[in-house]
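Yeah, one chain of the complex is gone here, protein chain that is, but the others are all in their spots.
The first chain written gets the first letter, and so on, giving A and B; residue counts start at 1 in each chain.
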Amino acid sequence: MPLRNLILLLLGIAALIAAPLGQGNYVIYVLCSWLIFSIAAMGLNLTLGYAGQVSLAQAAFMGIGAYTSALLTMAGWHWILAAPAAMALCFVIGLLLGYPALRVQHHFLAFVTLAFNTLVFLVLRNEEWLTGGSLGLVGIMRPSFLGFDTMPQIHFYYFTLVVFLIVAALFWGLVRSPWGRAFRALRENPIRANSLGVDIRRMTLLAFAIGSSLGGLAGALAAPLVQFIDPPAFSLVHSLKILLMVVVGGSGYFFGPILGAGLVIVMPEFLRFTEGYYLMIYAATVLVLMIFCPTGLIGLGKRIAGRFKGQRVRADLKQGAQL
Amino acid sequence: MAEFLQITLSGLATGSIYALAAIGFTLLWQASQTINFAQGEFVMLPAFFVLIGMHVLGLPLFVAMLFALLLSLILLGAMFKKLVIEPMLPHGTLPIVMATIALGILMKESVKEFYSAEAQPFPALVSDRTVDIFGASVSFQDIANLAISLLVVVALQFFLNGTRTGRCMQATAQNPGVAEILGVNIKRMVLYTFLINAALATVASFLISPIYLAKFSNGEPIGLVAFIAAIVGGFNQIRGALVGGLLIGVVDNLAASYVSAQYRAAVPLLLLIVIILVRPQGIMGKAEGRTV
Partner (left out) sequence: MAIEEINAGGGILGKQVELTQYDSQSDAQTSRAMVQKAIDDGAFALLGTVYSGSTIVNMLVAQQAGIPQMTGSEAPKITALGNPYIFRTSFGAQKSMPKIAAYLKDEMKVSKVAIAWVNSEFGKGGHDAFVAQMEEKGIEVVADVPSENAQADFASDVVKLKGSGAEAIFVYLTEEESARFLREAKKQGVSVPLVGETTLIGQKVIDLAGDASDGTLGHVSLTPDAPIPAVQEMAKKFEEKYKYRADHNAIKGYIGAYAIKYATELVGELDSQKVADKLHGLTLKAAEHPGVLMDITWDDTGEVSRESFLVGVEGGKQTVKATLPAN
């Protein structure tokens, strides 16, 4: 079994390396944003899927990360220093935000982060001296590493891919560490976990802060990709979009958010022929998926694999489309 | 003084409409633990039913409004409950949140594609004449909004506390298990709640659209404010949602005038955070047991 998994993993990585070859700049751009949103969604997955808390501020953390790294690199820092600084800032803000919110009641982190996201938007827009206000920051340079310039789109893709793989590996290790297993225990039965000596609040808080710092990292990658950042790119809508990625892909599964991000970013491409209707089709699909399989696509896949009964779901889709 | 009065009265008129949306929110939460992220779209849509009734079917205004109310009760009330919420209830809150977000997008995009992407004028129920109250000009529309909203809340309170059906609904909201043992038809009570929510959203739509115009994207800000109002006021009390709605309407305007216009949107949010930290059950709410 492990050998088969290893081969699959290597095949997956090889596919990621080969993906941009021979593609136009546009396709590579889409692939880059897929990887970046995967990182953000993985961070949220830690908060949501493992610690069971809803955060509606992942886009705000992306924003904080993007602005911090952009301002630092524009001030002459190298990205390799600016990005960790951005992550550290998000981590600290996550702690400060999560501590009081988690003290109160279970689902209140969702409300606090919802408010926080819009507050961050307002600060980014109003504090013009720092953030450039509503006109945003233009001219963010892409980093270069020991002569490897990431300015060409395909170079930037490989740079993003390396960061993505490092994050994925660390995440994998984290989830499987004793620490990560405590998270699982927490999600499955918080009261029992508590009685077994797991400090629920501290664990949840750390999960939220780490998840937020991954949002910051995604932001630090998005800024040099687009080379322009403005406040609307980090508004509440985008937090909901990232949340959608996690839930649609399958929260609590390692590959869930990666799949979900791929779907949210790439699906518009396949549905381009539908023109204005694509958002409607997309929304209807999510609705039907949530109704019939709340555990997301990975959960759906498991269910189909388990029962080997694809026929029933098709009939359901038809019924759902009449909504 | 006239200035302060002007701002406060306008805030109350706006806040009363927020309150209607917030009450619906609260009712759904009580009856089925549904956090309806499409609530703003529920308020946006009935206005377009009216416009369709008037401009496509050629109905007079009042008939079109009845048509819109009926359509809302069917689509936003019964169908929403039956097809969307009911199948998901066993899976907890999060899938419902996701599904209502998707439903909101679906409604918004449908209006944009099938009706219009541009804002539409919407006929006013009352004349836009104004009266002068101690130097503040207040339109009949503002007064009507406030009066209708208060009336609706009073009627709703009376219905919930004074009638048998209303008390059964409350029992269902508080403890469905016990209510069922006592012979309450839970499913029907939950359905009533969804119908009331649809009706409230429709009324809010009729009141809000003449002022804010009917536009597909209106739902987002309305839904957000209703959400904040419901939490601030107290998620488990109808009175709380009313107080929360009015408070947010006034606070928003006062903040714009006396704090900073650039940060006006921040003040209700800060209020929300403070309330959550200091009095998590909301201003009017009763404390609920810890969920963990």
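Here, a residue touches a chain if its C-beta (ideal position, glycine included) is under 8 Å from a C-beta of that chain, and two chains touch if they have at least 3 such contacts.
The structure displayed is predicted, hence computed values, not measured ones.
> Specify the shown partners of the omitted chain in the complete complex.
Displayed chains contacted by the hidden chain, ordered by label: A, B.
> Among B:81, B:108 or B:215, which one is in touch with the chain left out?
If we include the chain that is not displayed, B:215 is the one touching it.
> Touching the left-out chain: which of A:100, A:133 or A:180?
Of the listed residues, the one touching the omitted chain is A:133.
> Consider the whole complex, including the chain that is not shown, and state which of B:97, B:265 or B:284 touches that chain.
B:265
> In the whole complex, not just what's shown, which of B:149, B:237, B:253 or B:281 touches the removed chain?
The missing chain is touched by B:253.
> Over the whole complex, note the residues of chain B touching the chain we left out.
3, 6-7, 10-11, 14, 118-121, 128, 130, 137, 139, 208, 211-213, 215, 217-218, 220-221, 249, 252-254, 256-257, 261-262, 264-265
> Which positions on chain A touch the chain that was left off?
24-26, 29-30, 33, 125-126, 133-136, 138, 226-228, 230, 232-233, 275-276
What we mean here is this: only the chains that are shown with their structure count from here on.
> Provide the C-alpha centroid distance between chain A and chain B, rounded to the nearest whole angstrom.
31
> What part of chain B is in contact with chain A in the complex they form?
Interface residues on the chain B side: 37, 79, 83-84, 87-88, 91-99, 101-103, 105-106, 109-110, 112-113, 220, 224, 227-228, 231, 262-263, 265-266, 269-270, 272-273, 276-277, 280, 290-292.
> Going by the contact rule at the top, pick out the chain A residues touching chain B in the complex.
48, 54, 100-101, 104-108, 111-112, 114-116, 118-119, 122, 125-126, 190-191, 200, 236-237, 240, 243-244, 247-248, 251, 276-277, 279-280, 282-284, 286-287, 290-292, 294, 320, 323
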